[in-house]
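One protein chain is absent from this view; the other protein chains keep their places.
Letters A, B, C, D and E mark the chains as written, and numbering starts fresh at 1 in each.
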Amino acid sequence: MQSHTRKLLTVVTEAVLEGTLVRDIDRLNARGYTITDARGKGHRGVRSAGWEANSNIRIEVVCDEATADAIAAYLQEHYYEDYAMILFVSDVDVLRPEKF
Amino acid sequence: MQSHTRKLLTVVTEAVLEGTLVRDIDRLNARGYTITDARGKGHRGVRSAGWEANSNIRIEVVCDEATADAIAAYLQEHYYEDYAMILFVSDVDVLRPEKF
Amino acid sequence: MQSHTRKLLTVVTEAVLEGTLVRDIDRLNARGYTITDARGKGHRGVRSAGWEANSNIRIEVVCDEATADAIAAYLQEHYYEDYAMILFVSDVDVLRPEKF
Amino acid sequence: MIDPIILFFLLGATAGLLRSELRLPAAIYEFVSIVLLLAIGLKGGIELARQPFGSLLPQMLAVVALGFFLSLAAFPVLRYLGRFKRADAASIAAHYGSVSVGTYAVVVAYLGSRQIAFEEHMPLLLVLLEVPAIIVGIVLARGLSRETRWRSVAHEVFLGKSIVLLLGGLLIGWAAGPDGLSSIEPLFFDLFKGILALFLLEMGLITATQVGSLRRYGPFLMAFGIGMPLFSALVGTGLGWVLGLSIGGTAVLATLAASASYIAVPAAMRISVPEANPTLSLAAALGVTFPFNVLFGIPIYHALAVWAHTFAKG
Amino acid sequence: MIDPIILFFLLGATAGLLRSELRLPAAIYEFVSIVLLLAIGLKGGIELARQPFGSLLPQMLAVVALGFFLSLAAFPVLRYLGRFKRADAASIAAHYGSVSVGTYAVVVAYLGSRQIAFEEHMPLLLVLLEVPAIIVGIVLARGLSRETRWRSVAHEVFLGKSIVLLLGGLLIGWAAGPDGLSSIEPLFFDLFKGILALFLLEMGLITATQVGSLRRYGPFLMAFGIGMPLFSALVGTGLGWVLGLSIGGTAVLATLAASASYIAVPAAMRISVPEANPTLSLAAALGVTFPFNVLFGIPIYHALAVWAHTFAKG
Partner (left out) sequence: MIDPIILFFLLGATAGLLRSELRLPAAIYEFVSIVLLLAIGLKGGIELARQPFGSLLPQMLAVVALGFFLSLAAFPVLRYLGRFKRADAASIAAHYGSVSVGTYAVVVAYLGSRQIAFEEHMPLLLVLLEVPAIIVGIVLARGLSRETRWRSVAHEVFLGKSIVLLLGGLLIGWAAGPDGLSSIEPLFFDLFKGILALFLLEMGLITATQVGSLRRYGPFLMAFGIGMPLFSALVGTGLGWVLGLSIGGTAVLATLAASASYIAVPAAMRISVPEANPTLSLAAALGVTFPFNVLFGIPIYHALAVWAHTFAKG
């Protein structure tokens, strides 16, 4: 099967940011995103998802490298300092390159 | 530690397909799968998981390359046209190659 | 953008282990982890998350290679034999290497 | 005076349209649906225990015929007037030939707060009306082809959540009778309207999400989403009158006919007629017909029932 | 006449066996369990407030002894007759020496709907009976080895969800007394049987998932899953009689003895005896013993209690 390489960008951050981030991601030309509810621990302590202020989300975006870079740069600039947030990028193969 | 490369195939699609897909994946010789509930947005619009018809699932299968190809081809043929669905594949290292 | 390679270690296992594993991961020097609820199927049968004894969790840890190896070795030694568990590792790019 | 449960629907719809952050967790929506479906079934089952089953047979057959008729009547309108693709027309027709349990709950509450009696075995007819339209939808989309996996269709239809709970409730109510159920009344009957209020709050939020699709698919869907229930209600009123139902019963049957499914049928169509676009049918059923029925339709159907009965007597 | 809550169990089991799509969200199952556990605790606590604690001491000690005895009695049967591995035999024995809160709720509903009184402090005995079998299970599997981390075992046992809620309810009920609790009665007491009905619906669904494992592990588990509760009920009946309990109280104690844990013990065994296969114990406790007790056992244990009391008098 013919497959094509794209980037998978994963962000784990505070649930309160969901609305804002989704708008940012749309604006930065991603074609879609997938969100799951999460909990976890990091530099800003334990976030156990017991109630809203304490819940995380995990956002995945499959996109081309330029978009991934743009989103990563934007998030780093706007949210890294003030929010519990991590971000990582990996390579994935997709079947329909035009879709992402 | 001795590790071995396998494929991680991730599918995000409509929750209504869960039963069918699980049967397909079993039949195509995957040894297991993991499912999480998800929401998201793609070409078929926002799927916000507010109620059943509108919910996504995220299925992961760790398997060898042939199985990943077979599943990807099968899903592409049977579901891409009519369902909200994306699929991507990446490389992962596992410790017990015989398990996958 | 300057990015750095780290390991993403993913574990899928029984929900009952959450407390224990989180302590193990902390002790083995990971800087954080992310957990989502999951269901699935593997060698130990279907785990459909209908109730506690039957639920899975999916733990992700971003860390350097040594930590990933240490965690993988520890889990393999302590849990593989008695618990429903899989583990896989992949490469990811992160922006802040000092954080992981 | 407007029923407070309708106000909960309006609250949800307003919050949704204003893009409020209000969201009911999916687990709560399911909980609320499960309790409503069981409660409706139980209520009907109690009544079944009181009646000789044979006496209901004519009504049961008539209602099955109604389901076939309504979906068959909707199809050509959608296909030729609406110019929808075959699969889409078939799927939408199936939605409108079937019923909405939420709408049923609202008409029951409407009649209850006006102390208008109706035949209490209506939940049985509700279950029966869910099914035929699904079969029609699949056949219209596929033809009577050999390929259709009827076994899995039957599984999908009869073992879907809503039919299992309604039917299960019916059987439990029938087996236990009114005395047997008294111990579970506080949950299933006393809380019924409060839980219905939460359900309608969520339905309002969901309805609001359909506005976007409606805008895209335009005026025909809106016209159909109002015209079809009015037509169906006329047919339902006529049938209720023919079957000798009370005014209340006639209003309920008209409302059932007028309502469009958004639980059982969407799930069945998604599996059995996947090429149909679910956005279209949900936009019509949830975005137009549900709010229309809840806000305006039910009083109209009640008036129709009164009128039919007066007319008949005079 | 069969209790409607039992019908909910049968509905769930049937839906599960027919592979219906019906599923209760996990959050709802937890909600329902939490309310049941608290309600049971509160009810018992009210009663404790009425009695001198000292007068209960003999019963409390007797029940702890019962827990030790039942698990110790089950072990050799499983190990030598059933030929299970040491860890598996120990774990299953622990399940059967402990108790099932769901079964307790059903026997309470059973006696309630027949207006048979029983000692209301039973929830206290329920809590006490949960624990000893866990200790026995661990010791049987591990020996009294130094390695067993008893601190973490104690944590697991006493701070597990079910004991915290039962004990918390007991203390709150005891501190607040019947008048203090009147304001929360509508949720915890009036809705009790309705919520129990939902719980049993889900239990039916869960039970149905155990059929596969049962088929695999075969006839011995099935025989044990029915024989052991009958034996335990006999012991429980005898003890109830010795302790001077009423007929109702004797039936409850027999049911507690006969029931097998599927919440507290599985969690504790999974952590402390991980090499035991949880599929075995859950197939027996959930797939055989729970349905057996709920459908057939409780009436039998009631009859036993009546018989013991008649016999004693005559």
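General observations
Throughout what follows, contacts are C-beta pairs under 8 Å (C-beta built on N, C-alpha and C of every residue); 3 or more make two chains touch, one makes a residue touch a chain.
Please read these numbers as outputs of a predicted model, since none were measured by experiment.
Within the whole complex, touches from the chain that is not shown fall on A, D, E. Residue E:Leu159 is the one among E:Leu18, E:Leu159 or E:Val242 that touches the chain not shown.
Checked against the full complex, the one of D:Ile34, D:Leu48, D:Ala87 or D:Leu191 touching the unshown chain is D:Leu191. Here the missing chain is touched by one residue of D:Pro4, D:Pro58, D:Gly143 or D:Gly227, and it is D:Pro4. Residue-level contact of chain A with the missing chain is found at 14, 16, 20, 44-46, 48-55, 79, 81-83.
One chain is missing from the display, and on chain D it is touched by residues 1-5, 7-8, 11, 14-15, 18-28, 31, 109, 112-113, 186, 190-191, 193-195, 197-198.
In the full complex, chain E touches the omitted chain through residues 25-27, 30-31, 34-35, 155, 159-161, 164-165, 168, 171-172, 175-177, 180-181, 183-188, 191, 267.
Criterion: only the chains that are shown with their structure count from here on.
Number of steps on the shortest path from chain B to chain E, with steps defined by chain touch: 2.
Within the contact network of the assembly, the step distance from chain C to chain D comes to 2. Chain centres here are means of the Cα atoms, and by that rule the chain farthest away from chain E is A.
Ranked by C-beta contact pairs, the top interface belongs to chains D-E. Note: the chain lying farthest from chain D is C, by mean C-alpha position. For this pair, chain A with chain D, the centres built from the Cα atoms lie 40 Å apart. Annotation: 19 Å between the Cα-based centres of chain B and chain C. The distance from the centre of chain B to the centre of chain D, each centre being the mean of the chain's C-alpha atoms, comes to 34 Å. Residue positions of chain A touching 2 or more other chains, listed in rising order: 36-37, 90. Residue positions of chain D touching 2 or more other chains, listed in rising order: 26, 267.
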